[in-house]
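Only one protein chain is missing from this complex, and each of the others stays in its spot.
We just call them A, B and C in the order they show up, numbering each chain from 1.
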Amino acid sequence: MDFDLEWTPEQIEFQAEVRGWLANHVPKLKDHADPAALTADEYALQRKLGRELGAKGWLYPAMPSEYGGGGLDLGMSMIIEEELDLYHLATPPYYDTGGRLGSASIMVWGTDEQKQYFLPKILRGEIRTWQLLSEPESGSDLASVATSAVRDGDDYLINGTKIYVGSNHGAEYSWMIVKTDPNGDRHKNLSWFMMPMGLPGITVEPMDLLLVGGERGAASGVKNTVYFDNVRIPASHLIGGENNGWEVAGTHLEIEHGLLRSAVRSDEMLDRVMNYARTTTRRGLPLTDDPDVQDSLVDFYINSQVTRLLHFRNFAYRAQGKQLTYEGSQAYLHQKRSALSKARSILEVMGPRALVSDPEWAAENGHIEVHQRASIVEQHPGGTAEIQRVIIARRLGIGREKREQPGQLPSAENQGN
Amino acid sequence: MDFDLEWTPEQIEFQAEVRGWLANHVPKLKDHADPAALTADEYALQRKLGRELGAKGWLYPAMPSEYGGGGLDLGMSMIIEEELDLYHLATPPYYDTGGRLGSASIMVWGTDEQKQYFLPKILRGEIRTWQLLSEPESGSDLASVATSAVRDGDDYLINGTKIYVGSNHGAEYSWMIVKTDPNGDRHKNLSWFMMPMGLPGITVEPMDLLLVGGERGAASGVKNTVYFDNVRIPASHLIGGENNGWEVAGTHLEIEHGLLRSAVRSDEMLDRVMNYARTTTRRGLPLTDDPDVQDSLVDFYINSQVTRLLHFRNFAYRAQGKQLTYEGSQAYLHQKRSALSKARSILEVMGPRALVSDPEWAAENGHIEVHQRASIVEQHPGGTAEIQRVIIARRLGIGREKREQPGQLPSAENQGN
Amino acid sequence: MDLTLTEQQKMLQATMNELRNRDYTKETLVAIDAGKEPALGHWQSLASTGILGSLIPEEFGGAGASLADTAVIYEELGRGPVPGPHFSSGVLAALVLLEGGTDTQKRTLLPGIASGERIFALAITEEDYGWGPEFIQTLARTRGTDVLIDGTKLFVHDATDATDLIVATRLETGSIGLVHMDKHARGVATRALPGFATGLSEVTLLQALVSKSSIISSMEDGWDVLERAMRKATLILSAYQVGGLSQVFDMSLLYSQTRRQFQQPIGRFQRVQDHVIDVVNYLDAARWTTYEALWKADEAREGAIEAMHTAATTASESYYYGCNSAHDVHAGMGIVREYGLTLHTKMSRTLYHYLGSPRYHRKRLAHALGL
Partner (left out) sequence: MDLTLTEQQKMLQATMNELRNRDYTKETLVAIDAGKEPALGHWQSLASTGILGSLIPEEFGGAGASLADTAVIYEELGRGPVPGPHFSSGVLAALVLLEGGTDTQKRTLLPGIASGERIFALAITEEDYGWGPEFIQTLARTRGTDVLIDGTKLFVHDATDATDLIVATRLETGSIGLVHMDKHARGVATRALPGFATGLSEVTLLQALVSKSSIISSMEDGWDVLERAMRKATLILSAYQVGGLSQVFDMSLLYSQTRRQFQQPIGRFQRVQDHVIDVVNYLDAARWTTYEALWKADEAREGAIEAMHTAATTASESYYYGCNSAHDVHAGMGIVREYGLTLHTKMSRTLYHYLGSPRYHRKRLAHALGL
């Protein structure tokens, strides 16, 4: 076994190129602990960065270049991720799960025409896309969505309500699942649309949540209610065939359930907590002298290593063309649950300073306070811990002889991010 | 609220009487860490004590005196339990779950004749009784037992295999559940027998288990396979009516699932662990000076208090005539799960000394080593942790509007032990 | 042995229930939390029930009730959770005055606490945070018949709503002095600390001047007074946490019955059931350790201190983890602020270190057990 990410001379050269380019193009933004604090001007700069990355094919580096991706191999993609990670950014550098998941789904399920129409917009960063899945009566049970799409000539008429949607600076498109056959059998009555958000009849209303997600690549931003009132959308925007939506969802969910994360993302919070402990004193002694603090930090550290290694394994397996079954959900589950454990370690170490966002007293400029909330919020999007366990059990074949197979994915070369 | 066990002058007098009597009658037995080490002679002394207690009505103190019980109130019963507990004994002072559960079931479901025939034998300690529930293909799913009883004239013919049965010094009777209608609907095809173990066709074969249970009142002894080969038993030994066995099981299981334990039993293991830590040194310093040891002991202590209080609550509620629903299983579940947690605390504190039974090096004369095994073994008898959770969920009404009602119990005054 | 409430306790419970249903509905509590309604909007109504004087003897305008009776009140307040300075003032400050105040101080101050006219907050902890005397750096220097106080108090509960403060200071003798002062005295400034916690603030003392007679603990080391007060107050706080968790359990149970997914109530799934069961297990562990500790404290029984530390540890951890489990039951709905669960989540975090974290209480428990 070899855990090394050894770069070839070409890759090292590429790394230097990326590093140089980013140094000149990544805007210096204020370090907002709460991503919701990002101003419109700052957001515009992030979008600009996205378009510039997109123009170079670095926004979706592993996607085919014919559709606006980078056409790069996993190594190159990883280099871009690594370099962006140094800025605490990812590809894309703003909340765009609709684009990430929608583009992968379109790659698998779209017609040639749809690929040519939608993918370049997404991959070049010209549009950003929200994903619209949950509804008031439909959460873990995605197959029960009630938002309806009724065929009317060359169009569909959409009615319904989606919740926990998107972010706070709008989106040009939404990637959404709807019910196209009110009388159809479960799992045979759904379809996906790539929905232009400017269509008449769409209303977006912010939700008041424990954590208002933000615009950063990694933020789990679910925060609007989106109402559809007789929204008319051309049938050409239906992806993957009418009533074939559950198959498409297989692709979507496969990626969402644990394949989203890159192999190289650093544990920002680990660095912050270690930094806090090393630079804070208690009764004149370094906090790190306290054996209880050491215990909490070591717990945090080990949790962090396991999450990293499970994601790393998944990445390496994918790179080697090995089909993942339970591993994506396992890594995602570990990430979710250890976030709770980490939050408690932090509270033990920092006391009330972990809880306040006051500019003077907040630990680590308020990033800790945000994490205390985020650790709770991140249990649910992308499939709750319970849903991950359902998937793991089916894929391992617990209590069943036939193991469930994963949803269809784009070819390995096209899953770089 | 009043957590006091305040005794009336009469009760204090009774306490003195019990204490004096026990001082003269409890045989001085060797302190066997592993109850399986009890010799036949020692066992005979325990049986003698049982018969002597039985003759005074102190073996089943709260059961009606007309059937050989003590006819005492809960307070008196508790005094007997408390005083026996000082000897690390309980009522009865040997493994007799078949008697405890069977006699309660007979009180509820038996005919007058059956009560008069069976109860005095049990309550006076003349016989001891195993319980026979599990089979190779029937564990948590008790309703699926396959051991058959087929009516033949005034008798039934019994065929089948029961496992995890009894103890190592035999029993005169067995309290067992069988299938009386091979074609009957689930839950409508079962019956209970009080089975004389001397009948022809019964073979008892010891099982080789992680922990061989013993003869003490508290031991979770499941350790024989019992084979029934055309055993002929008079129909008069069927309790509660043919095919009515699931109703009878309601009584049986209700008591087994958490109502077995008295309010006063001390936590022998807590005392032992504290004693070990206080009397052992490490590099010349008391073990208790080590903050890690303190942490482990405090965990143990708190776990122990919670188990004690949940049982105490249940006991007090019963004494006040309040119907328990989920509480029995909750206390039992806490007891089971905290046993695992305690075992780990012990291993942390004692290291390998917790694991050896060597006379020279075993911690606490080997009681610790037995507990390391017992903590695993005790997860399963009397309903696994999972079964307790099933009951708690139903009784609380989780996910259901109608709460499940408990099985029928003997009147409160008759449940003293 | 009798684990039921007394008739008087049942009445108290009913009164508090009524108060909550009238003045502290979920909507009101969410609005207070969001800063859209003032925290003290219903203070008069709350004070009129007399609960602020529950622990204060009748001669000082209170009800002279036991800890157990007071706990019944606080369990109901916890169900809200009803925020505000009721605990700081009516429990903690009242106990400090009762334990260490002079007769004059008691006569002057306690009636105002009982009536709700005066609202006390206790400024104890500082930047170097901890619940022992060794963490007190705020200085009180004698200037004739006055003392001059300098320091910064952090994570003070309820100071912004208070009229009076009791400040833990380091005296020139090296011992701790608990100093009463008007919150609006010169040199005193309070500032609310925003974040994932309820009612915390900073109190800065810049040459704040008070008369020597304002030292409550003049007869002994102030920390001894505070320690005695905290031992009792901690139990009331545990009862408040028990109340909070019992509300969290009710919400979780109801949601398990009414929320449907996969064509059935979610509570039919064993995984969801286990989260609800975790909540009730946390709840009952917290409840019964707290009840026994209250009884032992009221009755001055052996092991009262051990029971108190056991209860404090169990209640704080149970409320914390119980909220996590409740979020597992509720998934997305749990994080919608208007639903109300996050009020408890936030409160469980706020109270986690208050009057000593579980880790602190465990260490004290080890000590009490002779380890």
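Worth pointing out:
As a convention for this text, contacts are C-beta pairs under 8 Å (C-beta built on N, C-alpha and C of every residue); 3 or more make two chains touch, one makes a residue touch a chain.
Note that the coordinates shown come from a computational prediction; the quantities given were computed from them, not determined experimentally.
Shown as candidates are A:38, A:145 or A:297; the residue that touches the absent chain is A:297. Annotation: of B:53, B:158 or B:362, B:362 touches the absent chain (contact as defined above).
Against the chain not shown here, subunit B presents residues 134, 137-141, 144, 163-164, 207-211, 222, 281-283, 292, 340, 344, 347-348, 351-353, 355-358, 360-362, 366, 369, 372-373, 376-377, 379-381, 384-386, 389.
One chain is missing from the display, and on subunit A it is touched by residues 1-6, 274, 277-278, 288, 291, 293-295, 297-298, 301-302, 305-306, 309-310, 312-313, 316-317, 319-320, 326, 330, 333-334, 389, 392-393, 396-401.
Residues 269-271, 274 of subunit C touch the missing chain (whole complex, contact as defined above).
Following the convention adopted for this analysis, only the chains that are shown with their structure count from here on.
When chain centres are set by their Cα atoms, the one at the greatest distance from subunit B is A. Per-chain CA centroids place subunit A at a distance of 53 Å from subunit B. If you average the Cα atoms of subunit A and of subunit C, the two centres end up 40 Å apart. With centres defined as mean CA coordinates, subunit C is found 42 Å away from subunit B.
Residues of subunit C in contact with at least two other chains: 266, 269, 272.
Among the residues of subunit A, none is in touch with two or more other chains.
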